[in-house]
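For this depiction, one protein chain was excluded, whereas all remaining protein chains were kept in their positions.
For reference, chains read A, B and C in written order, and residue numbers begin at 1 within each chain.
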């Protein structure tokens, strides 16, 4: 009899359920159903407060295609982990106590960068922990791909597709804001997939004059409309050059609800053309996982089950060169995988004539 | 040889191309390809400026599924039709001249309420005009259904679906703003289809206390999340009671980019719960038409061709009790089809326990 | 406290769960959760064998978008209802006993034509019964629309869309077989929505020479490919002229797995062109309901709850001129709603130049 704890932490995304199903199907297969699964509710909060439900194999039936997470999730920032809760509870101690009280053999953590840092901390504290790389942002260091990413790209691309027909019919410039505060992977992929003319990313600061020039070039070539895909965290060269603190202050003081509106106004001022903004927002992390994510997360889950069987703990399951494998949690913790201006895909996009606003 | 002018006017929507294809396929079938089609560019603007392209039957091949409009569109408000253009041109006179210069047998206008008012004016001025009921809002008086509506409902519903999984995973209240400034048909349908708990429409002013009460009722029943579908033009009882001018002033001064944000803040203040906003925006009028709209618009187009064959002009093609038929343009012009609180669908929604914020 | 029995009978379709959710949400709203729901498993089989599960309100949470039926279904032909089961049980008697043993206030039956005939029989036997019009075929007499139909049309249309690009790329004739043994509504709608050139329905017998002529006309007009949408029950004029018994014999002896293959071979022989067959089959009744069906079935369900509240039994919930209302089960029982060659939609399709193979 194996006793497994499981939790989903951080912003929700597609394929959380599919991944958990993979873990449990894998364990049921290997241990001939001799397992007990404790699902902690609302991420680490449930582990801290010993708030869980016992899950049976059938609870994972039919959830392969179901969005969200049957366990609920919450954001528990890593940097607050050494702070007590409002009830004065020491979080790390509480989590260890829950783990021990339930006599868990392993804790499986589905989470992104911050959540895996906490997972690594718990591993260093002596718990058996396995991490699974969840995030629509695909910014987890050490894996080629996280689950949720491709499904988010699909939704962002569909949004651009819809905007495309409207933009073309009305000869408008459209600024579509896509999720990604620190990294631009979704925007880059959805921008290419949606046929965007300009792509602005946090990693490649833009010059608004360069953006305007790219628009004017299209206009001169007789193209009446343009699509600009903008990451939430896109930043101007000017702002990027500020010291971190000043930059944060400036962004905090921004009059606009988000960067897309600011860029739209700058373009309107410079070109005098009709500019509209679209912000698909939270829709990008919801709904059913696509086929790609379902394959990936099923594989991740099955592999996690095998790690448990082999009692190989403190590991993060990752995709490397199309193989599912594992790395040390400590190797990934605290590092983000950014878009590099030298990435093959960025160069391909430039070769297509897509502007990154930095020319 | 029949000479047909055609234009698409107002906000774009799905199935504009499908409808034009229907008209042209119908004409080609009846006149054995002996037709000439003048497609005016960017709506009435093209008719005013004699700016068109001659379209051949093959230009309509393969556009059944294509979103947007191959002719482009623009908004030319009816109330400005008697004002000259910035070049000093009398618009109505110019449109009549274009019609006569090209020796058109008929002008086919795909447009919504305002556009059909202009179509009716041109009909009264002696031109042969046929109107086709385009709008995602389904607010054209005299037809059970406009093309574009069902596709817009699909997209709005998908947005709510995506939001649903996120809301459930994080126990949040989500306010989803759906298109419709004056009428709430899209919000009503997408709200029911997406499983919204509260639906706020322009036609049924809400009381924020009633909204909060509905949320609290769900919360007490152990439901951790709620979805509120809000039409762009949703209005509070308080604002609805103001004289029209004051109301407009108040809305114009609103600090929020749209009503959904205002409602979200009011709920946050009242409940202290986590509230998020999603605004799918222009995506709702873009992309490919769904099967329903393709059938409807193909039928509308074919019927318009028959009206031309019968030289029955000054008519708006409509759907009545599942039959495609026609009414006088003058009967529809200037009237909007609102959601009535007594509509069967509203009563059905109330019977399901959906709150309209007016109890 | 209201005690409600519920079952889903016949071929499964989209929106069965959405409809049951509507009924239960409606009842919970009206009776403030003072209800008990007995869900009979696998349709009438469960009622006959007193095989059910007690369902709680939360069992209906989150199933609005879920395809299939949480109760399971089976086909229990009406004409065998007066025959005992293999265990020698009198079916009608057994169903009445179950109803009485559980002290039900009402039995809600989600089913198509045959299932509603049984519902009517039970009503005549003194049970309180309410029927809900389920079928992808939209062939239930007395309602403008059944739930499941529009979703099936969507899937069939998507199949034709996919086939379209292949047909065009390879200059092929494609015969796409669409569900509908006795009635052609799905084929007619999906055929128009998918841009089919020829549509063959059970209600409009075809002449293969007429089909070939329509293909040759396209070929002469330079169109390299053609799409033929064929209902499962499409029939040649020759076969339609046979006495019913002979016709059945002939069809039973057919060498082909389905009519599409036979037609494909006849075309190949006549034209010498490349002809392919596609049979989307059971996919047409599976998957999530679309927005249209979710609205319709939610309304149907809410209305059924109101009928229960009003103790108005022996009724079938229907859609009439966009209003949800009810008719006597006995009025609908035993009648099918066929496509009529005089239907507005058939005339519209002919006006587009679509051939029905009968010219």
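Everything that follows uses one rule, which is that a residue touches a chain if its C-beta (ideal position, glycine included) is under 8 Å from a C-beta of that chain, and two chains touch if they have at least 3 such contacts.
Source: prediction; values computed, not measured.
For the omitted chain, the shown partners it touches in the full complex are A, C.
Touching the missing chain, out of A:20, A:55 or A:305, is residue A:305. Among A:59, A:105 or A:144, the one in contact with the hidden chain is A:144.
Contact with the undisplayed chain is limited, among A:54, A:240, A:291 or A:336, to A:291. Contact with the omitted chain, checked across C:19, C:73, C:128 or C:146, is made by C:73. Across A:54, A:241 or A:345, the single residue that touches the chain missing here is A:345. By the touch rule set out above, chain A reaches the unshown chain at residues 22, 25-26, 28-30, 62, 64-65, 144, 150, 153-154, 157, 161, 168, 189-190, 192-195, 290-292, 294-295, 298-299, 301-303, 305-306, 321-325, 344-345, 348-349, 351-353.
Residues of chain C that touch the chain left out of the display are 8, 12, 14, 16, 42, 66-69, 72-74, 155, 158-159, 161-166, 168-171, 174, 224, 257, 276-287.
Everything below uses one rule, namely that only the chains that are shown with their structure count from here on.
Residue numbering shows that chain A and chain B use the same positions for more than half of their mutual interface.
The mean-CA centres of chain A and chain C are about 41 angstrom from one another, to the nearest whole unit.
With centres taken as mean Cα positions, chain C sits 31 Å from chain B.
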